[in-house]
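Take this structure, written in structure tokens, and hold onto it; I'll ask about it next.
The chains shown are only part of the set, and none of them has been moved.
When the chains are written out, they are named A and B in that same order, and each has its own residue count from 1.
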Amino acid sequence: MDLSQALAANLLSPAVLFFLLGALAAVARSDLKFPEPLYVTLTIYLLTAIGFKGGVAIAEAGLSRVWLPTLAAMALGAVIPLWTYPVLRFWGRLSKVNAAALAAHYGSVSAVTFIAATNYLKAVGQPYESYAAVFLAVMESPAILVGVLFGKLGVRGTNAGPAASVKTVVHEALLGRSVVLLVGALFVGALTGERGMAMVEPFFVSPFQGVLALFLLEMGTVAGRRLGDLRGVGMFLIGFGVLAPLTNGLLGLALGKMVGLELGGATLLGVLSASASYIAAPAAIRLSLPEANPTLYLTASLAITFPFNVTLGIPLYYGVARWLYS
Amino acid sequence: MTTYPMKRVTIVTEALAREAIRRLLAEAGAHGYTIFPVEGAGAQGERPADIAEFGNIQVEVIARPAVAEELLGRLHREFFPKYAMIAYESEVRVLRGDKF
């Protein structure tokens, strides 16, 4: 399978096509809009399902195989802001707090991008370490904490106002909805193992890809509505929104190979590294760095990086991984 | 019925400001609040509310005039520069004046 086939396999999957449909509908100003509780429901489902499956996989693989790549993933998340922050600050000429906010978003991860990647690997018949969900679980928070730290240093002195205490931020980063669901479901899966899986498989596994397709339809409308903001963010950020994931993707792939992951697992670590958060990070940043401009980080992560990864990025990282492992 | 004059402070803002607002209310001495999930549009564009985190909330607080004054002042100084938000007060007459 060469790159163009890899791309086609992704672009012609129901999930990605539904994503494009949603974006088109938003651009055409259709009134298509999911009710908010449906959005939350789909999120809850996807996170618990992926976490549960990951947990069952850990139970099978054993902690001894899981701990090293997990630590690596965690470190990766914490490290990404260290290079993105100065780039944003000096090449992008962003204010300290905006650079910190963006760095947090790109160090953190997008669960949906990860899930779309597992879907893709399944579709092209590429096996992967299914305990990789644990990388997703540990990569969300570290970058947020690092980014907030940068940002707090940036606004010191002007800290009048509603910015949250460090305690609140840590609480939010570690006990936010997505982390609780993901980590919690990982534990449930690890404790119940195959026997538990047999009970809930028809709910958490079989319909999973269809649910993802529906969810990406909604995400398409959300991203599509943001497209109009592209004009406001400037060329630098648009370029950043594509080049940062490419760079981070390579970082993730290389690290994955170094810590002994197989081709599939390294691809997933690359995808995670390349992805930017657009739910957990915005919520935490809005709470702790309200001075940062949400249009910048939401547009970059939601209207540029997310669509890029879901359509082109995933098959690209996979292509590179195949070359790396050949 | 005897009713007592009180202020109602209404805040419309982004849902992500929720915790910050709740902390403010506690600090300013409000005894309660009511929150509505809403959609809206204003200077900072439309907020279509299909993702809770990107939607709006309206917060209504019944409070004594001094508390209302304090609330509005802090909203103006600390929140307006950072959040999409409007805030206003109006006169209401409550039952059980000592509750607020």
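To be clear about the criterion, contacts are C-beta pairs under 8 Å (C-beta built on N, C-alpha and C of every residue); 3 or more make two chains touch, one makes a residue touch a chain.
On a predicted model such as this, the values are computed, not experimentally measured, just so you know.
Written as a formula over the displayed labels, the complete complex corresponds to A x3, B x3.
Assume only the chains that are shown with their structure count from here on.
If you average the Cα atoms of chain A and of chain B, the two centres end up 33 Å apart. Of all the residues in chain A, the ones that touch chain B in their complex are 33-36, 39-40, 160-162, 164, 168, 218, 221-222, 225, 279, 282-283, 286-287, 290-291, 298.
Against chain A, the residues of chain B that register as touching in their complex are 14, 16-17, 19-21, 23-24, 37, 48-55, 77-79, 81-83.
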